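Removed: one protein chain of the complex. Kept in place: all other protein chains.
== subunit A ==
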Amino acid sequence: MKNHEYQQIDPQALVTPTPTPPPRPLPEHKPRRARRRWEVFPGKNRFCCDGRMIAARQSGVLPLTLGLILLTSGLFFIFDCPFLVKHLTSCIPAIGGVLFVFVIISLLQTSFTDPGILPRATPEEAADIEKQIDNPTGSSSSYRPPPRTKEVVINQQVVKLKYCFTCKIFRPPRTSHCSLCDNCVERFDHHCPWVGNCVGKRNYRFFYTFIISLSFLTAFIFGCVTTHLTLRSQGGNGLVFALQASPASALELVVCFFSVWSILGLSGFHTYLVATNLTTNEDIKGSWSGKSGNEDVGNPYSYNSIIKNCCSVLCGPMPPSLIDRRGFVPSDDSVQTSPVEIELPAAKNDINMCTQGTKGLLETASRSPLLTSSCPQAKPQAVLEPLPEIVPEPPKTPHKHHSHHRSKAKQSAHHTPKTSNSSPRPYHSHSSRRKDSKNRDPKFSSLR
């Protein structure tokens, strides 16, 4: 169902970050129709179903991933299952079906869930932070370091928080800015082109389920096809006869053979990450492996127990989405169309509750005798003069200095034994469908 809806979306309407005029013609004197927040979202994201689903602007090779999975599984069910049901057991299509459903659902959820995007700072917050940075009492050292950092102590370990020039916030620990999506993502793992989205705090469990179930599915199909061909070639017929009798199996065999190793490798790698409560980003950068020779460095987020780490990463509570996609942009003229200035109110359906609540309390406040007596000049019932517009001009900061902690080519070298040689072209090698997703993307994900 989700697949069908995704394909119906007209890409032209969604790609532009600036609000596009509505398709139906409106006379100019009428107020513009209320726009939803997703239409003015500053990051490079694509929204479907009127903001209910979110994906990266570049869908990467998601169609290829889906296509390969559907094709291989389809061929398996159509050509191999009848033979195997007849000769072995009818559990085979049942197991295959369950695995297939898990794979597709978790893939779609990984692709269309908000990975944990942090909304950009409102102008007041940005100004407040700027004030703190310029104030010399705020920094711990006597000189101001060029990239803005703040140090915090987490579990007796010093962690540096970096300032994000695009989002105008100090990034929380484990948060990273993805330049492909132009968003800060919490617990940023990597940007996966196969899935067409970033993998972060909110969709890591879906991603993990996807690769684990895909490993099982690929191994299962591989095993079944091998059994099928073996059974067919028995009785003195030979392998060539078997392949001629069932050519689809040959294709499945090739696809599965070349992908099972890389997918298994990726699953193993991510199982290691889950057990040690690390992200791909941290592992590649070597944040906690003591690269500077400091033996005391360890992962401050780990619970030092494999079970607890697994449970907290995979079975922990599901945090809500922090970006409000379906709320309405306030339509007063003073709120300009510049996306940086628009405040993002409460998520999902709480916006109405919050607005009514605040209006209600202001009514209560205005009726309070304390308030009216202390300000004799300004009665709430008096006509309020339009206040001077205090809309600070967002400084257009072209610098995106993320390269100081990225693109260490040598650090990806230790992954080459696990996966094959990383090639920049995703269509190039059929030998591994997913090899590049973890090598390439953390390197490139913040190269700005």
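Keep this in mind: contacts are C-beta pairs under 8 Å (C-beta built on N, C-alpha and C of every residue); 3 or more make two chains touch, one makes a residue touch a chain; residues count from 1.
Note that contacts and distances are computed from a predicted model.
Visitor: Look at the options "Zinc finger HIT domain-containing protein 1", "Nicolin-1", "Golgin A7 family, member Bb" or "Interferon kappa" and return the one that UniProt uses as the protein name of the missing chain.
Guide: Missing chain, per its UniProt entry: "Golgin A7 family, member Bb".
Visitor: From the list A:Arg174, A:His190, A:Arg232 or A:His270, pick the residue that touches the absent chain.
Guide: Missing-chain contact among the listed residues: A:Arg174.
Visitor: Quick one: say which of A:Arg37, A:Lys162 or A:Arg187 touches the chain that got left out.
Guide: A:Arg187
Visitor: Residues of subunit A in contact with the chain that isn't shown?
Guide: These residues touch the chain not displayed: 101-102, 105-106, 109, 118-119, 121-122, 124-125, 128, 152-155, 159, 161, 169, 172-174, 186-187, 205-206, 209, 300-301, 308, 311-312, 314-320, 322-323, 330, 332, 334, 343-347, 350, 353-355, 357-366, 368, 370-371, 375, 377-378, 380-385, 387-388, 390-391.
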